[in-house]
Every structure is written in structure tokens, then in C-alpha cells.
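Dropping a structure here in C-alpha cells format, bear with me for questions.
Missing here: one protein chain of the complex. Every other protein chain is in place.
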Amino acid sequence: MSSSKVATMRDAVGALVRDGDTVAIEGFTHLISFAAGHEIIRQRRRDLVLARMTPDVIYDQMVAAGVARKLIFSWLGNPGVGGLHAIRRVTEGADTSLELEEYSHFGMVARYAAGAANLPFMPLRSYFETDLPVANPLIRLIESPYGDGTVYAVPPLKPDVTVIHAQRADAAGNTQVWGLLGCQKEAAFAADRVIVVVEELVDEAVIRADPNRTIVPGIVVDAVVVEPWGAHPSYVQGRYDRDNRFYRDWDAISRDPAATDQWLRDWVYDLDGRAAYAEKLGDERLRALLPSGPAPSGVVDYGEYR
Amino acid sequence: MSSSKVATMRDAVGALVRDGDTVAIEGFTHLISFAAGHEIIRQRRRDLVLARMTPDVIYDQMVAAGVARKLIFSWLGNPGVGGLHAIRRVTEGADTSLELEEYSHFGMVARYAAGAANLPFMPLRSYFETDLPVANPLIRLIESPYGDGTVYAVPPLKPDVTVIHAQRADAAGNTQVWGLLGCQKEAAFAADRVIVVVEELVDEAVIRADPNRTIVPGIVVDAVVVEPWGAHPSYVQGRYDRDNRFYRDWDAISRDPAATDQWLRDWVYDLDGRAAYAEKLGDERLRALLPSGPAPSGVVDYGEYR
Amino acid sequence: MAVERPGGAGAAAAFSKSEMMIVAAARELAGQRVCFVGVGLPNIAVNLAKRTVAPDMELVYEAGVFGARPARLPLSIGDPTIVTGATAVTSMWELFAFYLQGGLIDVGFLGAAQIDRFGNINTTVIGEYAHPKTRLPGSGGACEIAINARQIFVIMRQSARSFVERIDFRTSPGNLGGAEKAERIRREQGWLGRGPSVVVTDLGIWHFDETGEMRLDFLHPGATLDEIRATLGWDPHISPSLAPTPVPTPEELRLIRDELDPEGMYTK
Partner (left out) sequence: MAVERPGGAGAAAAFSKSEMMIVAAARELAGQRVCFVGVGLPNIAVNLAKRTVAPDMELVYEAGVFGARPARLPLSIGDPTIVTGATAVTSMWELFAFYLQGGLIDVGFLGAAQIDRFGNINTTVIGEYAHPKTRLPGSGGACEIAINARQIFVIMRQSARSFVERIDFRTSPGNLGGAEKAERIRREQGWLGRGPSVVVTDLGIWHFDETGEMRLDFLHPGATLDEIRATLGWDPHISPSLAPTPVPTPEELRLIRDELDPEGMYTK
């Protein structure tokens, strides 16, 4: 029905991500588009404002590669492992060359929701009696018009580009996800441009067979990139597991600037894309990440009504 | 895991709906619990504040039966047919004995969302340059703390009881719906007590096989009532169709107070519950409402991760 | 009610004023991408457009459906047929917040009980609010559709009771007191909507001119300017290049009569 938006990662990033953009690669531990992050590094974008609830290893790599001037975030770490050392190097001590704009998780989600809903602010009950509104003056008090006190507000976040990874989409960009949903829907609707990266391109009929599963409609999507293993070392529910080994390995790599540079050369600059990355990881490594068995959802019936 | 909340409709309404309560039977055209409405009539509750985006035929019947003192709503009609005549009789001319509190659809949804999220208000861009804030002084202006103008706000709506109908739930009240979702999730989370009425009681394992399909968790549910055909003349996606004939028939019945009373006697007071109602409708009528064929969702795989 | 007319090619069938209105409204949707479907007459007009001039148009129903492909014309705007085979089903919160208020709707298609020359709409009460002569349904989603959809199409029958100098209640804003004020308010408050752009009635087609007032651009076959003037409460702007509305094609009539409204709910 709609014309195809299917593109290569190189073309999608080339056309849709510009120097100076605010870019959100979203996905809360699940479905993080490392493939898009690496392509942005490879195309040497500069001065990006990188927004993400949890910058994670992907933004540590992007910061190490010099693409970012600022982070907007709510939790800055390598979950279960420790710190993000490339980011720490430019945010600690005298040399704080990377600008930080910091919220809580709910604050970040509320910012995307306000952006998606075209609201000037979103109220929430967080931040009272904390130092966060001092650290970030964009967190502001607002009085209830019903005379029952004050709450805090956060401003809308409208990325220039949001990138999400998903199990599947059709060529028009109608996108379905199961497992953790994070704030991808809000981040996609809030953005000016949207890149959807999927494990599998499916026929429109697959999407239309289960419309409640759709999280982002094609109407807000600019490009659909088909990139199996595109979320590694993050994971895709039902497809492959989180590669915790990589998250642990990154701790040592990222503590050493030379090792970090070498890693970027070996795994990003010297490869021409995700297929080469997956090949370099090797079958054995990938096979070990497959689920131990299936866990089918079951079928529901929408019924035919003529 | 949790003990069973399964109850009869008589017991659930008897224990959970009290005179004077604010009651929300939600479901936007889809999944309207006529069964609960009729049981509330049968138990002769009084002075209820009835909240619903679209009061529909069910609230027309409840108002005709004298259970309500007030409506909170956003669209007061018989969709595609015309007016709600029992309600019109007590809201027009000199005899306006039923109190009305009126919003737009988004305003009602935002009220439930504020209630569910324990917020003192929810902002929205509706109402500017309309007479609605004059008609309802609870719709109030609020200034953005970012100096970019004003928007309107609505206050939280926290029903004493919310009733929702669903395709299925387990005995603990974990509830799954497909098709139109309306504002049921928000209305359930906002309420003090929740009654879930289902077409089918399923094992916990059915729910856990597809956790993304769950709209309301058992933790907020007080009673699970199993009531096949409980939404008629409303419909249940994949189970039975909307009985448009009844919606049209109600127009004539409800224009005549005597016919309305007779209908309430025949179809509510003189029946002891939904099974008798379905029997009275008859097999032929019910069979005609079955979908013309199946429309299966397909299966997705969550994967086993040990 | 029915008038006999020569068609473009060969003799046309007889058609009713309601059929002409629905056909004219559907045609106005040519080239539109995303349409928010209101209850009643908009429902049949939009579904006709989807089958004729706008096959790629995405239908959005406030019930929470994007990309609906109704296999039949639903009586209500919530119906199982708008879900089965749709692109996406969402909560109403997301539908109103992200799709409508977020700015994705090109055309909001509304009905009305009363309208004024500036396209301001009343669907709430006839008479005073507290003790109305007639209690109408109220806003539903109309108030927010009027503010947030990029443009507003209206379909309604014309009568002295409905096309009035002053509406009894402003449920949904149109061009307020005229184009100048409307532009200023929309700019100041950051509305995404540009307001009403067309009103299709059983007598003709009105667009909005530079003053923000509706102007009659097409007169339906069989209708007269006297009839137009007798069915509204102000002295209307008539286009100097007023043209006759092209009559319904046999295919348009077939779709209405055989597929969309076989019981004649909308067209009698």
C-alpha cells in the first residue's frame, strides 16, 4: 500500500543523521541498535547530542569515537558490570568536555512522552528534596491548578532522529515488538525522523494479523533497515540472548584508551557493516546466544467481520 | 500462586459496589459490561456517580432504573443511532434532575490517566476557545513552567469501582484484551476496587505465555466474574459481534418510559443473571452474532532463557 | 428528493440529496494521507473515499485504530471490523496524545448539529447549557480534533436550525470570529490545526475564504441559491465562479447502495 522504506544502514544513516543532531537510540537493555551506533561512528558524525535513558556500552563507544558533544540521560553505567569508562574520562575531574543533562528514568520517559504528545511539559512526583533540580534547572516546579500543592515538570524531548530496533516490521515501517518495550514508542513519536532496524522484514499481512502488537506505525518511520544480529551485544526477545560476556569484556577494553581505539578499528571502522560484524563474531559465539528453547505466545482470534 | 478471586456477579457487585460510589464501567464501544450494569440495577444501588467516556445504552438503562445521581462523560449518545432518551428525559428542559460533568474524550482519558498515575492534574491542548471550561469549571488553565504559554488541565478521576470486561483472565485477575483497548487500563489502575468480567477463565500459564497481552495485573483486581455473553449488546473481538439491532431497538424502547420500565422488568429484574439473559436472547440471535470466520493473530516466540 | 441528471458518459442514475452530499464529501478527500473518522455521516463519506479517490488514505478511528480496513460500514465508530486487519490498535490515551495531539492527522472529519459562518461547531446543547432544549452528545473527540488535526472537513445537512448566526454552545473551535483572530490564536497557542477547510452539505460545497468565512463554491444539482439562503442564518458569501457539483458516478452510487449502506441508514 505504501511504497517501501527499506534501505541499507549506510544509506539510512547517511540520509537521516546529520552533524549536530539530537539522536536517540532507544531500547532499555533490550533491542539496542548497536548496528546504527556503529554506522554513525563509521560515517564520522560530529557534535551529536545523544539522548538515551541508559547510555550503555553503545554510547560509551560513540563517545570514545568522538561523535558526541552532549549526553541527555538518566542512568550512566554498564548494567551489572560498572562504569562507562570512555564517558567517565571526559566527565570527571578538570576535563569535563562532554556536556551532561541528567534526569531520572521516569523523567526521561516523561520527556519523550511530552515530545510525542506535543505538550509543553509533563508533570511527575519525582525530584522533591533531591539535588537533581539544582543540577538540572530544566527540572521545574509547577503548581496544581486545583490548589493541592506542587509537583515537578520536565520539558518535552523531541529528537531529530530516533533509532529503534525491533523483531519485525513491514516495508512501510509498521513495527512490532514483544518483550521489554522501554520508551521506544514515545521516543519514535517524539522524533522528527525515525529509523527502524529489524531482525526480519515481514509482509504487511503479518502485521495486520495482530494489530495490537504494533508499537510504531509506518506513518512516523523514514527508513526500515534489515539487520539480523543488529542489536548485539544487546538482545532480541525470542531471537538471541544478551551477550553478557561482551559487556564484561568492554569494562577492561574501555579502561584503556588505546585498547578502546583498537577495538573501534577492529570492530567498527574496518568492517563495512553488520553482516561483517556478525561474521567476525563467528558462528560459535552467535549460536551460544540462541534461546535454550521456544516459548510460544499462543494464538488469539480477532475474528472476521464482514 | 495468588488465591482465587473468582466470584459470581451477584457476590462481586454485592461486596464491591456501594450506594453513593463513583462507578466506571469502561470499554469504548467494545467490551462494555452490560452484565455488571444489569446486576447493579437488580441490586437497586442508589445515588451512584456514573463515569464513562460514552454513557451508551448501558448508562441509559441504569439512569432509567434510578441508580444514578450524576454522570461524568465525554459523549452522550447511542452511536450511529441517536440520543439516549432516558438520560435526555432527566437532562433537558426544566427537569434536569441528573447532574452532568462533561469533558471531551481526551479529557476523560487524561482524567483516568492522572488518577492511575496519582498526579494532581494532567495537561492537554484541548478546550481553547470553546465553551467547555465555562460549562465545567474543573477544566482549568495552567501555565507552562518553560515560559511557552498555557494549556488546559483536567483533575484526576479515581473511581471507587471500575468494571471492565475482557476476553480472558486467570483466577488471580491477570487480564488480557485484544482489539480496542479504550481507557480500561487507566480506569482500572485509577480505581479503588476493580471487577473484571471475562468470557473465559484461563490458566495462569496462558497469561504468562504472552505477558505483553496483559492490560491489567491481578494486583489491582478484586473480583473475577466469568460471564459469557456478558458484554451483549456490546461485543467481544473474536467472540461475538456488536448487536446493532439491539442498539436500534433501544431507540424506540427508550423514547417511551413505560416501554423502558417493561424492558427493565423483562430483561433485568425478572432474570437472575446473565445466563438467563443469554437464554432469553435465544440461540438463533446469539449464533447470528458469531464472527463470519477466524482471523488468527499468529504466534510469536518469547524464547526460553535458563 | 431524487433528481434525474445526465452523467459524464451516458445517462446517470437518480440519486438522493444525501447521496450527493456523501459523494461530494468523499471526493474532497482526494490526495489526503491520514484521516480521523468521526461518527455518523463522516463515517460513510470517509469509507466511500477509501474505496474511490483515496485508496491509500489511512483511516484513524478515535477508538484507537490506525490503518483500519473495515470490511463493512460500521454503524458505530467502534466495531470489530475496524480492528481486524488494521495496521495498529492502541490505547485511546496513545491515540489522542501521540497520533492526534502529536500532529499526525491531516484531516479531521466531523459532523455537527450547529455551525456558524466561521465554522465554529456546536454538538453539545440546543438552548442554554444548564437547562437545554435539546441535550446533544457533546464533544467526544471533536474539540481536540478541531484544535489538533491539520484541517477540518465538516459534513452536515443544511437547515435554518443548523446553519445559524450564533451557535448555542461552542464545542469545537473553527475560525473563531474571523480569519485574523483565528490565525493569531493558533499561532500564539501553537495549535497544529489550520482550522476548517470545507463544509459539505446536502445543497452544496463550502470552502473558507480569506476572511475565514465559508463561501459557497459548488451548488449540488437540483439545489438553488434561494434554497441555500433559506437554510442558513446569515447572508452567505457566494463564489463568483460558483459551479455545479459533478453528479455521482454509477460506481459511487453502487458502493453506497450495495456495499456501504444497503439499509439506507445514511441516505434516506
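As written, the chain order gives the labels A, B and C, with residue 1 at the start of each chain.
To be clear about the criterion, a residue touches a chain if its C-beta (ideal position, glycine included) is under 8 Å from a C-beta of that chain, and two chains touch if they have at least 3 such contacts.
Keep in mind that this is a model prediction, so the values were computed, not measured.
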Partner chains on view for the chain not depicted: A, B
Residue in contact with the excluded chain [from A:L48, A:V63 or A:L76]: A:L76
Sole residue of A:T22, A:Q61 or A:S126 that reaches the chain not shown, by the stated touch rule: A:S126
Contacts of chain A with the absent chain, listed as residue ranges: 28-30, 53-54, 73-77, 79-81, 83, 87-88, 91-94, 96, 102-106, 109-110, 113, 124-132, 134-135, 148-150, 178-183, 185-186, 235, 237-238, 241-242, 244, 247, 291, 295
Residues of chain B (touch criterion as defined above) contacting the omitted chain: 1-2, 113, 116-119, 174, 185-186, 189, 207-209, 211-212, 214, 217-220, 302-306
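Keep this in mind: only the chains that are shown with their structure count from here on.
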Chain nearest the overall C-alpha centroid of the shown protein atoms: B
Longest centre-to-centre distance from chain C, chain (CA-based): A
Approximate Å spacing (C-alpha centroids) for the pair chain A, chain C: 41
Centroid spacing, where centroids are CA-atom means, of chain B and chain C in whole angstrom: 29
Where chain B touches two or more other chains, by residue: 124-125, 148-149, 178-179, 181, 237-238, 241, 291, 295
For chain C, residues contacting two or more additional chains: 65, 79-80, 83-85, 89, 97, 101, 148
